[in-house]
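The complex is shown incomplete by one protein chain, all other protein chains being positioned as in the whole.
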Amino acid sequence: MFRFIARRLLQIIPVLWFIVTATFFMIRFVPGGPFTAEKAVTPEILRNLEAHYGLDKPLYQQYFDYMGNLLLHGDLGPSFKYASRTVNEIIADKLPVSIELGAISLGIALVFGLILGVIAAIKRNSFFDYLASSVAMIGICVPTFVLGPLLVLFFAIHLGWFNASGWYTNIDRILPSATLGMVYAAYVARLTRGGMLEVLNQDYIRTARAKGASEFRVIFRHALRGGILPVISFLGPAIAGILTGSFVIETIFQIPGLGREFVNSAFNRDYTLVLGTVILYASLIVTLNLIVDVVQVWLNPKLKFE
Amino acid sequence: MPTILPTEPIPDEPMELEQGSSLWRDAWHRLSKNKIAVFGGVTLIVLTIACIFGPLLSSYSYEDQNLNLGASAPSMSHWLGTDTLGRDLLVRLLVGGRISIGVGLCATLVALTIGVVYGATAGFFADSKISIKWMAILSGVAGVFISIILCFFVFHQWSFGLVFKSGLIALTGGALMGAVLKKIGVTVDELMMRIVDIMYALPFTIFVILLMVFFGRNIVLLFVAIGAVEWLTMARIVRGQIMSIKKMEFIEAARSIGLGKSRIIFRHMIPNVLGPIIVYTTLTIPAVMLLEAFLSFLGLGVQPPLSSWGVLIKDGAEKMEEFWWLLVFPGTIFSLTLFSLNFLGDGLRDALDVRSSKD
Partner (left out) sequence: MIRRFFASFLSIIAVALFLTGCGKRNSGSSGYDAPIGEDGKKLMVYNAGNGAEPQDLDPQVVTGVPEHNLLMTLFEGLVSEDPQTLEPVPSMAESWDVSDDGLVYTFHLRENAKWSNGERIFAEDFVQSYKRMLTPAFAAEYSYLLWFVVGAEDYNKGKLDDYSKVGFKALDEQTLQVTLNNPTPFFLRILASHYAWYPVPLKVIAQFGSLTDKSTRWTQPGNMVSNGPFQLKEWSPNQRIVMERNPHYWDAATVKLDQVRYYPTEDISSEERTFRTGQLDKTNELPNAKIDAYRKNFPESLRIEPYLGIYYYRLNVTRPPLDDKRVRKALALAIDRESIVRNVTRGGQDPAYAVSYPGTAGYTPRAQLSGDLAEAKRLLAAAGFPNGENWPHVELLYNTSENHRAIAEAIQQMWRTNLGVDVQLTNQEWKVYLDSQDNQDYWVQRAGWIADYVDPNVFLEIWTTGNLNNDTGWSNAEYDQLAAAALAAKNDTERYEIYQRMDAILVDELPVIPIYYYKRVYAMNPKVKGYWPTLLDNHPLKYIYIEEEPEAAAETE
């Protein structure tokens, strides 16, 4: 197992290198630059600006400079849009907020999703199944940009229980987490139901039942173990997404998280910030997919680390 | 690569099957007995027909405005009301449905096909070393394919020399890389899954803008862009499932009687992991429909005055307090479609479940 993990960790290096390099060059071919503005900048001033940020050098030179700073100093460079801040600062500032929002939402998603999914699977094609599935389906049919405002209108404006937006006190965490958690709960519930159904008819479950294990034990000890495999596969990339923030939720609730930077940095052509967020996301994706693979093997006694 | 022919019996299925019936015929039989799945299927068909033919029957067109009327609540003349430019919402919904259902089904099909084949291959060959031959062939094919696309869309002129050369370069490059990877002992699964990791992490917005810069605003790009992201999770799920059943007795049995690899994958393994695949497919369709709205934000996709459900819901959400019908009706028809799809999907899953059929 140690060998397996070490091997996979080594593979992260070429993957990250490829992502950084590809992104670095991709973004330079996108029309418009960091200083493209509605009120046109004169060519002389544009030249000054490019010289100030080193954008006047040949592209390969900029690439080597960037990689050098990144590898030697862990320096992601200055943001082009937010002049007085570095990319490192922006990420350090906003990532904790996104992680907090993400962790609570994830908790909600897993608890509700697994419960709904398991109920739906064991009461298959009964009223409970349809009810649980329908509740889950609502999370899928109602997109976050509809659910978020609806919750605000009812709980913040109509009932006055919460702020309509902001991220100051603990109470401000509830509506955004509920909105984000609901969507993922729906996915988890559907995938759990599907995965459980695959497993419930497997021979080893029949064996367990035949041996007289309690139904609770059969379900939670044996069936769920195999049944949540699809959920686990889904969760790797989903957790990476949920931890790095949701653009929609953060915009609706005015949350100072990283999700907005992911989208806005691309729109602002803030080259360094795009690269910084991509590196972060890529590292998370690769790490989480590694964890998922480990968990998958651990959940399935028939697989071994090779 | 043999495909599954719907009527072909599967004689070597280790589970007992009633004589004279096939997996698919059985499945159809079971599906037609599942009332809620039938309801889902019928609803989908009715909706699709309504979207295709409905607008022809209406006296309104999806683009005819009545600025003085503006947004009006449902009435006898406009059953579902009108939008802020005074256009009939019902017709716009039906016409938008053509786009959304079309994009939803086609793009999901693309994602499904790539994801399943890719994930199953990676899962099955999890422990196999990379074959230099295959690396070279695949890389060569990719090189030819990319250069053909470049010729048509970017340079606008056909150049056999370019295609030939890039194919050759890609072929050698692939072979060399294969040799290196084989030397350091990278497995097929590792290579394939690292490519998935890379695809996950590349910035999507930038990818889409670049697509449009190089290829113009082509409807095909919509499928390319959506397909490029939506197959990834599907591939991971299929791979995980394949790996989990790979060591099971019936697969070992199939292997021991010397069946071909693709036959084992597509005849024995995929049918056994259909459940999660169907579930994830039904989850992908709404995601695709909403992604289409985001792509139209970037300028890819349908152009106004045409619309789609995703765009209508997005617009309606902005005005839900003032003009509730602009959100409620698009939202309802969207949900109705998704519910039907899920019921149909669940029914299909049950019907195709070879094991539960014995219950």
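Letters are used for the chains, namely A and B, taken in the order the chains are written, and counting of residues starts over at 1 for each.
The working rule: a residue touches a chain if its C-beta (ideal position, glycine included) is under 8 Å from a C-beta of that chain, and two chains touch if they have at least 3 such contacts.
As the structure is a computational prediction, the values presented were derived from the model and not from experiment.
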{"item": "Which residue of A:L95, A:I119, A:A136 or A:L224 touches the chain not shown here", "value": "A:L224"}
{"item": "Residue of A:V20, A:L76, A:L95 or A:L110 in touch with the missing chain, whole complex considered", "value": "A:L110"}
{"item": "Touch list for chain B against the chain that is not drawn", "value": "63-65, 67-68, 70, 84-86, 209, 212-213, 217, 296-299, 303-305, 315, 318-319, 321-323"}
{"item": "Chain A residues touching the omitted chain (full complex)", "value": "30-33, 35-42, 44-45, 48-49, 51-52, 78, 81-86, 90, 93-94, 104, 107-108, 110-111, 114, 149, 152-153, 156-157, 160-174, 177, 220-221, 224-225, 251-257, 260, 267-269"}
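By definition in this document, only the chains that are shown with their structure count from here on.
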{"item": "Interface residues, chain B side, partner chain A - complex", "value": "34, 36, 126-127, 186, 190, 193-194, 197-198, 200-203, 205-207, 209-210, 213, 232-233, 236-237, 239-241, 243-244, 247-248, 272-273, 275-276, 278-280, 282-283, 286, 290, 313-314, 317, 320-321, 327, 331, 334-335, 338-339, 342, 346, 349-350, 353, 355-356, 359"}
{"item": "Chain A residues touching chain B - in the complex, by the definition given at the top", "value": "8, 11, 14-15, 18-19, 22-23, 26-27, 29-31, 125, 130, 133-134, 137-138, 140-143, 145-146, 149-150, 153, 187, 190-191, 193-195, 197-198, 201-202, 226, 229-230, 232-234, 236-238, 240, 262-263, 266-267, 274, 277-278, 281-282, 285-286, 289, 292, 296, 300, 302-303, 306"}
